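The structure appears right after this line, and notes come after that.
Removed: one protein chain of the complex. Kept in place: all other protein chains.
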Amino acid sequence: MDLLSFLLVQCLNALSQAALLFFLGVGLTLIFGIMRIVNFAHGTFYMLGAFLGYSVVRLTGSFWAGLVLGPLVAGGIGAAFELGLLRRLYGRDDSAFLMVTFGLTLVLGEIIRLVWGVNALQVETPEALSGIVFLLDEPFPVYRLFLAGAGAVMAVGIWQFLERTRLGLLIRATSQNAEMVHALGVDVNLVRSGIFGIGCGLAALGGVLAAPLLSASLGMAGNAIIDAFVIVIIGGMGSFPGSLLAAVLVAFVQVFGTYYFPDFALAAMYLLMLLVLVVRPGGLLGKEA
Amino acid sequence: MRVSRRTLMQTAAVAGFAGTARAADAIKIGIPVALTGPLGGIGAQMRQACEFWAKQVNAKGGLLGRPVELIVEDTAANPATTVRKVQEMVERNGVRLITCIVASNEALAVVPKLAEWDTIFVSGDNGDGRLTGESLVPNFFRPNVSGPMGTRAVTLWLRDSPMKKFYGIGMDYAWGHNSMEVFEAEAKRAGKEFLGAVFSPTGTKDFSTYITKIRQSGAEGCYLVLAGDDNVAFLTQAKQYRLGEKIQLLTEQVDEMGINASGDASVGLIGGSRYPASLDNPANKAFVAAWKAEYGRLPQMFEGDQYQSCVVMQAGIEKAGSIEAAKLRPALEGLVVNSVKGPITMRACDHQAEQPGFVVKVVKVAGMEHPVPQVIATYPADRVTPPCNKMVYTD
Partner (left out) sequence: MRAFVCVAIVLAMAPLGLPLFAMTLLTEALILGLLAMSLDLMVGYTRLISFGHAAAYGLGAYASGYLLLHTSLPLPFAVLSASVLAGVVAIGVAWVCTLAKGVSFSMLTLAFAQLLYAVAFKWTSVTGASDGLAGIPRTAGPFGMTVLQTKNGYYYLVLVCLLGAYAFCRSLVGSPFGAVLRGIRENEAKTLSLGYNTRLYKIAVVAVSFALGGLAGALYSPFAGFANTELLFWLFSGQVLIMVIVGGQGTLVGPILGAAFFMLLEHVLSEYTESWALFFGLIFIGFVMFAPQGIWGLLTRRARA
């Protein structure tokens, strides 16, 4: 493999990884930015998405249906949880949210185990995306190109949503001054439930997209939550462009770091996190907490 | 009266008892097994094998005329929990015999305490070479295949293969490194070239970089020492990169859970198997038939291996006439058991059972939902079992 094709392949590997990390991180940072809640259950929603994707594919044979239904169901569950439980806790200190979302992680995780069982379940890549392309003579899976593309589309989509739509405006306003928004006659509670639901839905979307690469398994949540935290911390809690930047940065560091220094693969992410935090305690693009 | 799961288990196991002894005389066997968490799938298999065996035994009048009672506890594969649960079984329930521990690091935490507990531990699937090597204690017995034995079977098969150059990828912890060391030593002794290995942290989700390295190595075969989610992720992604078309993937153990989760991605994989259900001997045929009658499917690898361990325990108890460690230990040493893998011998020198090794290839069979492992080579016990207390071979 010559240098050019090597670089090309690795960059695309990194971009596809970045896409998955972005989906994980963006939901968490949105929830924190708007609601100041650290959602411990974020990894479990990611896992839920993967299992839901498996079931939808089994029932309907369509991966695309899974991409839509999985996040919708997961987002619905998230919004319901916010409505039923989280809403009563506003005004309490952070430790209350920590405990409740930790409790949710346990409950949801066990429900998933009861429903889907202990074994890992395979999710097939959709027919249209299961081929390979040849980049300068090196085979590269089409699905990963799709992932990188989906990540880019999503990033642009969310950005436009936040900047251009009314709901996006409401979200941004609520994150800056919830009382004022309330005074203007907007049901802030509804916005909050919506945000929590959207955040969980985005995590689940990440899970559905990751499933053909990893298969749906019970160990997914634990890994995902720590990855999500790292992305959000490096990017800056509450910063949407920060999570995008962090996802790309972490993915590139991991891909090239693992290639040249495989011994440090485990520590690489945390070293990066430490480095960023020492230089900029609020994260790369975050507001200083 | 509180109906705990333990009480229910007791009733279930003893209910099948076709004898006259009271439940209080039951022979208690401790099952500290990981039922939740990432290793829960393996734990479920091992527990099922124990329950099956206990039921069979009780239906025929029990052991030494007493019913067998299984005390099952969930350890979630956390060694701290395992030690605590076994301690409770010993102190509160009077257990003197344990089996069914899933992870080697749980086993390594328990083993130093066996003397203090005066308890015998018969392993069901713990493969770490050190358990019969430097970490051996008198109360530990291993009827199952160890990691080095699995690697050995594969490298014996490689001696007859035209492939010359090999690369490796393993999980970055004890088992991954140990197995890779054994593979490297064996490959070199078989006259093959070992080009190097890379280790991935447990929980790696994206293997694209590792796949690139394997591709670049110029190897004809790649030895995988991966398990669980990592194994499934690697196989799935390797298929997406069409890695198997260029390089033959070899592995230490081929298990059904990995195949089922990766589907077609595992077709063509060649590796060791601790227990292939297709073995053709009277003991196994009877076992498979009874298992199918009970559960409607073939037994899987961990189920078969744990069942063998239960049969060994049974033979030892019957010979000793007791479950006390002082009597059971010498009874197990040197014991020959007619197992589902054929006759096996529990060595006295290091408490490892001498048994044959099997190499399988994963193939797609028409009519079956998932691919299946097919035996392509069998090696006799004396070629596969390492010398006493060692993890390296000399021939």
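Lettered A and B in written order, each chain numbered from 1.
The criterion applied here is as follows: contacts are C-beta pairs under 8 Å (C-beta built on N, C-alpha and C of every residue); 3 or more make two chains touch, one makes a residue touch a chain.
Quick caveat: nothing in here was measured; it's all calculated off a predicted structure.
Student: Looking beyond the chains shown, say which of A:L4, A:L59 or A:V107 touches the absent one.
Tutor: Of these options, the touching residue for the absent chain is A:V107.
Student: Considering the complete complex, identify which of B:A54, B:A109, B:L156 or B:V362 is in touch with the unshown chain.
Tutor: B:A109
Student: Tell me where the left-out chain touches subunit B, residue by residue.
Tutor: Within subunit B, the residues that touch the unshown chain are 4-6, 35-36, 73-74, 78-80, 83-84, 87-88, 91-92, 104-105, 108-109, 111-113, 135, 172-174, 201-202.
Student: Taking the full complex into account, what residues of subunit A touch the chain not shown?
Tutor: Its contact residues with the unshown chain are 38, 40, 85, 88-89, 92, 94-96, 98-100, 102-111, 113-114, 222, 226, 229, 233, 237, 263, 266-267, 270-271, 273-274, 277-278, 281-283, 288-289.
Simple rule for what comes next: only the chains that are shown with their structure count from here on.
Student: Can you check how far apart subunit A and subunit B are, centre to centre, with Cα atoms defining each centre and the answer in Å?
Tutor: So the centre of subunit A lies 36 Å away from the centre of subunit B.
Student: For subunit B, which residues are in contact with subunit A within the complex?
Tutor: Where subunit B meets subunit A, its residues are 35-38, 40-41, 43-44, 172, 198-201, 203-206, 208-210, 212-213, 215-216, 228-229, 232-233, 236-237, 240-242, 257, 260-263.
Student: Can you list the residues on subunit A that touch subunit B in the complex?
Tutor: Subunit A residues touching subunit B: 1, 6, 9-10, 13, 16-17, 20, 110, 113, 118-122, 124-125, 130, 132, 139-141, 143-144, 210, 212-215, 217-220, 222-223, 254-255, 258-259, 262-263, 265-266.
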